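The complex appears here minus one protein chain, its other protein chains still in place.
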Amino acid sequence: MSTQREHDRSFVRTFFTSPTAVKGENDSAKMIRSAAQLRGMRAPDVWVPDNEDATAPSMRDEGAENIVEVVAEHGAAFPGEIHPRIVWHRDSPGTRYRGFQHILEISDPEKGAIEHIDGFVVPEVGGIDDWKKADEFITIVENEHGLEEGSIAMSVIIESAAAELAMGDLREEMGKPDNNLERLFLLVDGEVDYTKDMRAITPTGGLPPWEELRHNTSRGASAAGLIAIDGPYDDIRDTEGYNERMTDNRAKGMIGIWSLTPGQVVEANTAPLPPVTGSWLINAAGEDVELDSEGSTQFYEGDRIELESTDNGYVLHIGSDKRELDEDELREELLNMTEYVPSMDDIVDSMEEFEAAKESGKGAISMTQTATIVIDSLEIEIEKDRMWDEATYQAAMTPISLFQDVYENRPDQHDDLAELYGEEVVERAMKVGE
Amino acid sequence: MSTQREHDRSFVRTFFTSPTAVKGENDSAKMIRSAAQLRGMRAPDVWVPDNEDATAPSMRDEGAENIVEVVAEHGAAFPGEIHPRIVWHRDSPGTRYRGFQHILEISDPEKGAIEHIDGFVVPEVGGIDDWKKADEFITIVENEHGLEEGSIAMSVIIESAAAELAMGDLREEMGKPDNNLERLFLLVDGEVDYTKDMRAITPTGGLPPWEELRHNTSRGASAAGLIAIDGPYDDIRDTEGYNERMTDNRAKGMIGIWSLTPGQVVEANTAPLPPVTGSWLINAAGEDVELDSEGSTQFYEGDRIELESTDNGYVLHIGSDKRELDEDELREELLNMTEYVPSMDDIVDSMEEFEAAKESGKGAISMTQTATIVIDSLEIEIEKDRMWDEATYQAAMTPISLFQDVYENRPDQHDDLAELYGEEVVERAMKVGE
Partner (left out) sequence: MSTQREHDRSFVRTFFTSPTAVKGENDSAKMIRSAAQLRGMRAPDVWVPDNEDATAPSMRDEGAENIVEVVAEHGAAFPGEIHPRIVWHRDSPGTRYRGFQHILEISDPEKGAIEHIDGFVVPEVGGIDDWKKADEFITIVENEHGLEEGSIAMSVIIESAAAELAMGDLREEMGKPDNNLERLFLLVDGEVDYTKDMRAITPTGGLPPWEELRHNTSRGASAAGLIAIDGPYDDIRDTEGYNERMTDNRAKGMIGIWSLTPGQVVEANTAPLPPVTGSWLINAAGEDVELDSEGSTQFYEGDRIELESTDNGYVLHIGSDKRELDEDELREELLNMTEYVPSMDDIVDSMEEFEAAKESGKGAISMTQTATIVIDSLEIEIEKDRMWDEATYQAAMTPISLFQDVYENRPDQHDDLAELYGEEVVERAMKVGE
């Protein structure tokens, strides 16, 4: 038996939480009622009616009722998966029992919500035996309501050191006969409470980066066939920071992230997909800067790199460094300093070419990217070769598999994707790697 | 049962080692005799008469006798805890047996030291089964001397890869009936010997940063209800470097650090407590710079950021970047570039306000910080809002809990703390979060 993801989705880009019951509103279910009607890029891959932290403790019984009502009405039409978060705490049996009661209530088939609910999100789990308690409650609920054992997914929030350690044991625990941990779906980091559990302190009160936690979550997901999701990014106006975080996460194998607003959902639904147009980066004294593109001409507009032509060739200034170079040396230097960020179209092109080459018996091909780099009005043509072999091809497959997973599972985003990439690119992207 | 710290102290800021026997002195116990008489900010939270690396191998039997003599005389009055370090090595049964003999000797109630000793520090441990050998020896010592089983704490130095891995198993091992590992107290990194065990090499011979080790130690402590301590910082004149290391550690949840001198003890006793005055940071081209404060006016004195006023507004230069902005855009930009580091007073204020708001039924409040930022003689007023909800409040609780733990356990520091913060702030800090 190999490690495979057993759920419908292989990738989840977005995990969007909404308060289940808001005090002082005519309709306390207002927030989830509107979230349930999101569509297209504004609708998340996983929607989480949040009956825990986003909802006041005194409102949570009403919250559970609201979930039932809203999901029964809107669940069938909702384009993503639905995973309500219930209350739970490794240190509080009372909280755990209340969580159980909410799951039991929400899952009652007579109420009409459970057929649209894919699973539950369990926060504040501790060691693996605590995870098993939640799993067991869900098994009991399934049995009580005549639902198939294991049919309700379970996702957990990793917000304690004990839970971080538990992720190292999942692979071995998931096969054991006394549990149904195969129902596990998402491993979601919760950095705010994790910071509290670790008793970390920063001068400004901001969150530490928790590099190792994110690595361990991504690793735990990969080893057990689950999906890793990063925690909330609080500064909802800081789109640039949100995107930097997501880029950093993807380099760790963590494709998905929590979203707090439909605006963040749009960002996080889009960011992991390959870009529409390719771009060139130049390394300017330790920092990658994107060149300004006009067609295949790429302009460097910063002032950390300067170029002069002399009688014998060129002088290239990088920061405080200065080199005299002839034209070939300058070209070689620029080749080393630049990198190409391929577009979706580029990736699909290269994969198609490699597939054709493989068919004809070749194991590796060279792909070329050309550009005219302009620094201080001087133009230099460069040609970047990249060897594509089986490993390159397989690595490029990750963003394409993601795209295909999105396309198959989210018909409501077809129009947006076609508009973004063009019909033809979308069609080719769906065929590559078959 | 929840994961709780079972010892008197919930936090330990300082772990101060002293040689137990120095050759060629009239009084070989000179160093521990003077250390035992430290008081106030110069006295550590945990004092470690060091009968291992700080003491020559030939002096260690005399060292054990010195510990007994000095602690019997001065132990009752010492304001911190006392945890002698004995010899131990995962690869040497002879060393382990010698360590056992020293513990047995030092713990003899007739000698009058053990009643002031809180526990022992065991260096060079290996895998978890090696930790159990040390635990078992202490159990035997307790039994031989008629001391309560489990009453002597045990702290370990993590200076091998095997010990690093063992920290992942503590939580499960500590409850087992065949050991008394509940006596565990501190997990202390020992980077010098760890570097040797890992066979790491740096060009200058300096220590690698060992980011992952420190994370794993902090995580191990958090998961098992223990306290994490970083290893020694050798360059005792480099106060700035010592403080940078401590700031980095705190962001990992590692509040305490080894101190080699009373000067380092003062630094490390003070650094984790909230600052006396708040300050503003500005991000100047990738680097956080503290602004020079005069009242609520904050001056930027560097030259990476420049500001000019023009007929239409402002031009803001950041490094090689240049932007034309109107006043509102400039204010927005400065808001993004600045962060406020709250003082103890600020933190207590905010917590009190949030507690009052919660009492009156509100789940979140907005706290505002204003400042006049001056760059190149141009003044701009900014107003920074921060949402405080339950999570913010809980996160702010960590430094306050630390302060309260210090205040309760260290009456000898009351005067210093009152002088530092003022009586009134201290009093309010002791009441908040009750």
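Note that the chains take the letters A and B in the order they are written out, and that residue 1 is the start of every chain.
Operating definition for what follows: a contact is a pair of C-beta atoms (placed from the backbone, for glycine too) under 8 Å apart; a residue touches a chain by one contact, two chains touch by 3 or more.
Predicted model, so just to flag it, every value in this text is computed and none were measured.
In the whole complex, not just what's shown, which of A:L147, A:A223 or A:A284 touches the removed chain?
With A:L147, A:A223 or A:A284 as choices, the missing chain is touched by A:A223.
With the missing chain put back, one of A:R39, A:H116, A:K133 or A:R171 would touch it. Which one?
In the full complex, the listed residue that touches the missing chain is A:R171.
Tell me which residue among B:T202, B:S296 or B:S309 touches the hidden chain in the full complex.
Counting the whole complex, the residue in contact with the absent chain is B:T202.
May I ask which residue of A:E69, A:E182, A:E339 or A:D416 touches the chain that does not appear here?
In the complete complex, the chain left out is touched by residue A:E339.
Which of B:D8, B:D91, B:E327 or B:E408 touches the chain that is not shown?
Touching the chain that is not displayed is residue B:D91.
Given the full complex, what residues of chain B touch the hidden partner chain?
53, 56, 90-91, 126-127, 160-162, 164-165, 168, 192-193, 195-206, 208, 211-213, 238, 302-304
Touching the hidden chain in the full complex, which residues of chain A are there? Just list them.
On the side of chain A, residues 2-3, 11, 168, 171-172, 211-212, 215-216, 218-223, 247, 250-253, 255, 272, 275, 281, 320, 336, 339-342, 363, 390-392, 394-399, 402 touch the unshown chain.
As a working rule, only the chains that are shown with their structure count from here on.
From the C-alpha centre of chain A to that of chain B, how far is it in Å?
Result: the chain centres lie 35 Å from each other.
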